[in-house]
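Please see the structure below; I have some questions.
Just one protein chain is left out here, and the rest sit where they should.
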Amino acid sequence: MITPTHYMLLSAALFVIGVIGVMARRNIIIIFMSIELILNAVNINLIAFSAQLQNAIGQVFAIFVIAVAAAEAAVGLGIILAFYRNKETVNIDEMNLMRW
Amino acid sequence: MAEAIAFYVIAAFILGFAVLVVSTKDTVHSVLFLVLDFLFVAALYVLLQAPFLAAIQVLVYAGGIVVLYLFVVMLVNLKRPPEAHQDPHRRTKLGLGLAAAVLLELGAILVYTSTRPGTPVAAGGTLPVTGNTEQVGWLLYTNYLIPFEIASMLLLVAMIGAIVLAKREL
Partner (left out) sequence: MIDTVVIPLLKIVIVLNATLVGVTYMVLLERKVIAWAQSRLGPMRVGPYGILQPIADAVKLMIKEDITPVRADKWVFTAAPIISMVPALIVYAVIPFGPEVNLFGRQVSLYVTDINVGLLYVVSVASVGVYGIILAGYASNSKYPLLASLRASAQLISYEVAVTLTLVSVILMAGTLSMVGIVRAQEAGHVWFAFVQPIAFGIFFIGGLAETNRAPFDLPEAEQELTGGFHTEYSGMRFALFFLAEYANMIVVSSVATTLFLGGWLRPFPNVAALGFLDFVPAWMWFLIKSFVFLYIFIWVRATLPRYRYDQLMRLGWKFLIPLAIANLVLTGIVKVMLL
């Protein structure tokens, strides 16, 4: 019997893997992809509850999460490209133009 | 029974590919593992009786967003490994330890609360249409019309922003 707790555990594990990716990697594109993993973990949680409560509102929320993720990916990758044209690096430890 | 097997198999693949996304050195391989991860998440949505969202996940996430990532990865693929330079103030191992602690804590909370009687949640009212796609469409166009329109404005602004940022000369 797969209860929503199973789905929540899966979602928590995926979330923590995404957070580890954001913290431990230095390539900014991998950091963005880990953020997408975090958003997917949240979506799994929403849809699991939508299935348990038989209410489609969870899926509507998940659609909005996907739309916002698409917008964020587009703008974020535009910023990466603009930065790469100036400084020729994708390592976030070298993106310190505004540091003291 | 079949649902349990399907869930465990799909969950193992999702977590396995997620770990591979985070730990692979080559960026292109990492993007490919992300695509496979999203395809398995779509399979999980089918298991959760949400076929519309599964198709949207494949169409938008795996077929749109990750293609965008792949394009950018190919345009910025450098010869020297981008992980060569490290900020000496980084404490990676402490971060990993804290993340493992958070995961254990979340797991403990979930397992503990799953054995307690939960507060009853009022299920939503029945909608005048049947079928998953029709229900999602009904909600989007009646109760949640304003967030829908705002989301479309957000996508328009993101499109304009991405074009302006990536142009060579304004």
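By letter and in written order, the chains are A and B; residue numbering begins at 1 in each of them.
Here is the rule we use: a contact is a pair of C-beta atoms (placed from the backbone, for glycine too) under 8 Å apart; a residue touches a chain by one contact, two chains touch by 3 or more.
All values derive from a computational prediction rather than experimental measurement.
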{"item": "Left-out chain, listing which of the shown chains it touches", "value": "B"}
{"item": "Option touching the unshown chain, where B:Leu15, B:Leu70 or B:Val102 are the choices", "value": "B:Leu70"}
{"item": "Contact with the hidden chain (one of B:Ala18, B:Val41, B:Ile56 or B:Val76)", "value": "B:Ile56"}
{"item": "Candidates B:Leu32, B:Leu106 or B:Leu127 - the one touching the absent chain", "value": "B:Leu32"}
{"item": "For chain B, residues in touch with the removed chain", "value": "28-29, 32, 35, 39, 51-52, 55-56, 58-59, 62-64, 67, 70-71, 74, 131-133"}
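One rule holds for everything that comes next: only the chains that are shown with their structure count from here on.
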{"item": "Chain A and chain B, separation of their C-alpha mean positions in angstrom", "value": "6"}
{"item": "Interface residues, chain A side, partner chain B - complex", "value": "1-3, 5-10, 12-14, 16-21, 23-27, 29-30, 32-34, 36-37, 40, 43-44, 47-48, 50-51, 53-57, 59-60, 62-64, 66-75, 77-82, 84, 88-91, 93-94"}
{"item": "Chain B - residues contacting chain A, complex", "value": "3-4, 7, 11, 14-15, 18-19, 21-22, 27, 30-31, 34, 37-38, 41, 44-45, 48-50, 52-53, 56-57, 60-61, 64-65, 68-69, 72-73, 75-76, 78, 82-87, 90, 92, 95-96, 99-100, 102-103, 106-107, 110-111, 114, 121, 123-124, 127, 132, 135-136, 138-140, 144, 147, 151, 154-155, 157-159, 161-166"}
